[in-house]
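Comments concern the structure below.
Take a look at subunit A:
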Amino acid sequence: MTAEEKKPAGSWEPTLVGFLCNWCSYAGADLAGTSRIPYACNIRIVRVPCSARVDPLMVLRALRDGADGVLVSGCHPGDCHYQVGNLHARRKFIALQLLLELAGMDARRFRVSWVSASEGRKWAQVVQEVTDDLRAAGPFPHNADDAA
Partner candidate 1 sequence: MNENLYRPRLVRITDVVDETPTIKTFRLAFDDGDRPDFKCGQFGEFGVYGAGEAPFCLAAAPAHPGLEIAVKRVGKVTRAIHNLNPGDVLTFRGPFGNWFPYEDFKGRKLLFIAGGIGLAPLRGLLWTCLEHRADFEAVDLIYAAREECELVYMREVEEFEKRADMKVTLALDPVCGPDLIPGWRGRTSFVPPILEEERPSPANRVVITCGPPIMIKLVAKSLLNALGYEPRQIWTTLEMRMKCGLGKCGRCNIGATYVCKDGPCFSYDQVLAFPQEF
Partner candidate 2 sequence: MTPLNAELQAAVRRLFDDGRIQYFLGYVEDYGHTFPAILTPASDLARLTFDRRSYHNLARFLDEVRGAKVGLVCKACEVATLNVLAAENQLARENVVVVGVPCPAMVDPGRLNADSSVPAGDDPALWQEKCRRCPERNTPDADVFVGERVSTPPPAPGWPLLEEHERRSPAERRAWLAAQLALCIRCYACRLVCPLCYCRQCFVEDNKPQWLDKSADGENNLHYHVIRALHLAGRCIECQECSRACPVGIPVDLFNQVLSRDFAQRFGFAAGRAPDQKAALVDYQRDDKEDFIL
C-alpha cells in the first residue's frame, strides 16, 4: 500500500502489530481484557514464546506489509520464563533501534515494553500511549516531518 492510498481520509486509524511473549505480556493483555480495562483497539496481537523469538525481520516485515507501528512486549528483566531470553532480546532491540534511527525512521513506530502477567493496567496504558503516538505520527511510510 502506498502512503498516498493510506493517507488519512478523515477517519484513519493506525494499525499496531504487537508481538507478545506468551508468559508475561500475553497474560497481562489477557488480564487487561478480563478486568475490562478500556484501551485502544488498534493492536493486532501475535503471541510468541519469548520476546527473544522476535526476529527484527518480523518487525520490518510487519511494517512493510501494512502496519503503522510495531510493539514488542516481554517479561521484565529477571522474570524471563527462559531465565535470560529477554536480556538477549534487549540487546537485539537496542541494535535494531540504532539502525532504525540511523535510517531516519520515526522512533514511535518501533516500541518495546516490559509488561508482567499482573500488569493489566500497565498494558492498557502502554497500548494507549503507543497508539496515540502512532495517531500523531500518521500512516507509515508517510512521515510527519516529510515536506508537503
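Just so we're on the same page, a contact is a pair of C-beta atoms (placed from the backbone, for glycine too) under 8 Å apart; a residue touches a chain by one contact, two chains touch by 3 or more; residues count from 1.
The set was built so that all candidates are chains of the complex that A comes from, given by their letters.
Predicted, not measured: the structure shown is a model, and the values here were computed from it.
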| item | value |
| --- | --- |
| Subunit A: touching candidate in this complex (1 or 2) | 2 |
| Complex interface listing, subunit A residues touching candidate 2 | 56-57, 60-61, 64, 77-78, 84, 87-88, 90-100, 102-107, 111-114, 126, 129-130, 141, 143, 145-147 |
